[in-house]
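Below you will find the structure I want to go over with you.
All protein chains of the complex are present and in place, except for one that has been dropped.
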Amino acid sequence: MDQIVYRPVRDEFAYTFGGRMPVAHLRSGDLLRVFTEDCFGGLVRGPADLPSQVCHMPYLNPVSGPFFVEDAEPGDTLAVHVVAIEPARTWGVSSTFPHFGALTSTSHTATLQPPLEERVWVYEVDKPAGVVRYRATASDHTVDLPLEPMIGTIGVAPGGFEARATIVPDTHGGNLDTPQLRAGTTLYLGVAMHGAMLALGDGHARQGEGEACGAGVEIATTTTLLVEVIKGVPTPWPRLETDQTIMSVGAARPLEDAYRIAHHDLVGWSAALTGLGVLDAYQLISQAGRAPIGNVCDPNYTILAAADKTLLPSPTPPYGGAHDRLRQLAAEQR
Amino acid sequence: MDQIVYRPVRDEFAYTFGGRMPVAHLRSGDLLRVFTEDCFGGLVRGPADLPSQVCHMPYLNPVSGPFFVEDAEPGDTLAVHVVAIEPARTWGVSSTFPHFGALTSTSHTATLQPPLEERVWVYEVDKPAGVVRYRATASDHTVDLPLEPMIGTIGVAPGGFEARATIVPDTHGGNLDTPQLRAGTTLYLGVAMHGAMLALGDGHARQGEGEACGAGVEIATTTTLLVEVIKGVPTPWPRLETDQTIMSVGAARPLEDAYRIAHHDLVGWSAALTGLGVLDAYQLISQAGRAPIGNVCDPNYTILAAADKTLLPSPTPPYGGAHDRLRQLAAEQR
Amino acid sequence: MDQIVYRPVRDEFAYTFGGRMPVAHLRSGDLLRVFTEDCFGGLVRGPADLPSQVCHMPYLNPVSGPFFVEDAEPGDTLAVHVVAIEPARTWGVSSTFPHFGALTSTSHTATLQPPLEERVWVYEVDKPAGVVRYRATASDHTVDLPLEPMIGTIGVAPGGFEARATIVPDTHGGNLDTPQLRAGTTLYLGVAMHGAMLALGDGHARQGEGEACGAGVEIATTTTLLVEVIKGVPTPWPRLETDQTIMSVGAARPLEDAYRIAHHDLVGWSAALTGLGVLDAYQLISQAGRAPIGNVCDPNYTILAAADKTLLPSPTPPYGGAHDRLRQLAAEQR
Partner (left out) sequence: MDQIVYRPVRDEFAYTFGGRMPVAHLRSGDLLRVFTEDCFGGLVRGPADLPSQVCHMPYLNPVSGPFFVEDAEPGDTLAVHVVAIEPARTWGVSSTFPHFGALTSTSHTATLQPPLEERVWVYEVDKPAGVVRYRATASDHTVDLPLEPMIGTIGVAPGGFEARATIVPDTHGGNLDTPQLRAGTTLYLGVAMHGAMLALGDGHARQGEGEACGAGVEIATTTTLLVEVIKGVPTPWPRLETDQTIMSVGAARPLEDAYRIAHHDLVGWSAALTGLGVLDAYQLISQAGRAPIGNVCDPNYTILAAADKTLLPSPTPPYGGAHDRLRQLAAEQR
């Protein structure tokens, strides 16, 4: 096992999945320690730094990578285990953004109304205390919220010769914006291109379900990952596994299609893992499943479908036990 | 305080909110103990009882009531505190239903495909153990799921001379299908008609988020409620309060509109309660809010927006402290 | 054949389909001549009459009726042939309305933005010239648009004991808001209640496709109809027939579901009329069908699916030739 450390310089950031040359090579079992910039490229540092003024399209939501993963071929699955996500600075930032977010008209839900006011909130990130500090802008309320670091954007190159803006979540991963993508989680991504071309960025110190205003508590991070190629097993939509749970991600508009995709995938996956009939799996998940919302602001919205492993009949370990294996490897690193 | 006990005989069940004469009268502070039938009218009792054969439209999703609440006028709010929801039988039932549910084409998401197979699952409800027992139909898997009784359908008469099928959730309440509607929760409903005309039914022993297959673990219940009229305070969409949390309900299609309604309401409500600016409340809820999905199968889908009270600056107690008052009253009943 | 003339006095207008006593009785073959008020109840007569100030919920979108149609029973179809729609005044009116319309956030597509400005446009209705005159409010542009009178709202009582606000389009008809509902068209509505309970209102001197601002050129009308009960033939969604065309109406959100409903119905209807296989009908309509949008502002959006009769293999005349029969009857009236 090698340990690869990568810290991009400015010109190295990527703004798409696909269409880029790799910045480094990885092999199954390698540990990757990578610096990720925040979604604003680190340019929003205080109330006066309005994103629409200091950031310039398309230089939003930079990702670090892509990393070429040896032996990853179309039809395989890339397992990415999140070992750690450490905030790289002592602050995070959030904002409204003109015509972006869930409670505003947007470029697509287009109305004749002027945009909501653009405003920036700066959060103190207190790692020892495990909190981020919210501070109101128009009154003096402050409150501590749990520090729950996550990676907002992670994915591989899409298939079909496509290159997709990093802000888009889809079958290749991308801007999934789900708090479930945290330390301890294994993410499974279907490989669509030789070398997989893994990249990631857009850390959040935390976010609410749906990321209503269009941004989490945006942070730069140092993120540690373990990767493994699972040969000959395709993965149609991103999936997650933790010690307790398996989850499928749906990304689409309207939001019900994200729900449908995630649940359709989880029903089929559960049935395949366990030998349950499809309708029996549908029934079990209908009563025991959870459906945490990721985002309701990105070009595709995201919802997860989640089932506790203990509810399923002694399943074959998903992906041949990749999660447990990587979990074990991660433990050995500490 | 009076205690009203009501057990409908068959002809007394209602199938709409609005358009019905009251079955009994209540006053603020009264305790209502009411029997509710399951969504199938109790007619689906085993695998051979296919809902589309034993049930007949529109005699689905019966509710008990309506109850005329003295002194409730349009512009007031009716607070309904759920004291207890007891399963009335030792079994519950779920099913698929032709062209109804999240993972099937439906009457509205209309396709040319034949319907999914209609099938019934019978659950054992084990109150002492606090579980319901799932049993696969095509293999021998069984698993116990937590018994978490909830009321699926509860509401008042809508305004505008309307009468709405009980299967519809909307501003008046109705088929909200959210697990949050359980013992310990206070529900706030905007009164749109003299006497409010409260009714309820459709208990679930439990349900997954989204109620994917179109049904929960459907049960008859004996449900105990406390009611209070809050004069002169309107409520635009159903709201919930527990000891820890305030929540707004959105009901709409597409699903993102349910999300928008719930979050728009919670942002405004939070700002009004606390003196936070609207954008500050938007930001706080964007980072700290939860958005549990209710249903993705009913004529309107439901999502809740939830915020913990401890995060908000020392708020005025919502609705003048109605929840605490009713909570106290409920405790005195035991 | 009788001729029934009905002009409601103010208190007689209805604001729901269902939940009302009939104002008159009709029989198959009767001619009904009915005055309909505009959607504002005639209260918006100039630029100073802002709808949100002069109108009061729920007294919007009044309909004339309901009319009890003898011999109409659930499971039958009511054929309503539009003989004539005459504007009752020399002016029409349109407006924006706070948080209503396609290019604004709304009560359901809820955002934190303030509403668009509310403004009124008064149109001159020039019947001899066959035009309505648009006049800009902020500059001096005027332009004549064709006078193409239509009925926006027409329907029967819904089933299931429901009463629906007249602003809602659904299976029972209601606020269909399609220009196809003009003189020469026969509308087929599924009867859901004894006597059908036909009502209508909301005339437009014309409207664009989608009724983007939320209102057409709203007029009072004198509308002449012929009715016929078609026994034993159910109609699941509203259908239209002209000399050239058969059409199905879908009403739903999101808008694609309106498209799906309409096309699903038209494919099935065409196949049943002609003996074409369902997939063959799907193919033919996919290449030859039209899909005019009705409204993208009401509680349900509407789209029609239309096919020219000449494209279909010598069909059985729809509904036993009701359209031709009523057409003939109408011609005899002149």
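Here the chain labels run A, B and C in written order, and each chain numbers its own residues starting at 1.
Keep in mind that, in the parts below, a residue touches a chain if its C-beta (ideal position, glycine included) is under 8 Å from a C-beta of that chain, and two chains touch if they have at least 3 such contacts.
Keep in mind the model is a prediction, meaning the values are calculated, not measured.
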item	value
Among C:65, C:87 or C:289, the residue in touch with the chain that has been omitted	C:289
Residue, one of A:100, A:121, A:188 or A:282, that touches the chain absent here	A:282
Hidden partner chain, residues of chain B it touches	103-105, 109-116, 254
Footprint left on chain C by the chain that the document does not show	94, 96, 102-103, 116-117, 119, 121, 132, 134, 136-139, 141, 143, 145, 206-217, 253-256, 259-260, 263-264, 267, 274-277, 279-280, 282-293, 296, 301, 303, 310-313
For chain A, the residues touching the chain missing from this view	15-16, 18-19, 57-58, 107-112, 159-165, 250, 252-254, 257, 260-261, 263-265, 267, 278-279, 282
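By our rule, only the chains that are shown with their structure count from here on.
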item	value
Top-ranked pair of chains - ranking by C-beta pairs in contact	A-B
Core chain by centroid distance, with centroids computed from Cα atoms only	B
CA centroid of chain A to CA centroid of chain C, Å	47
Averaged-CA centre spacing for the pair chain C and chain B, given as whole angstrom	34
Contacts with 2+ other chains: residues of chain A	103, 116, 254
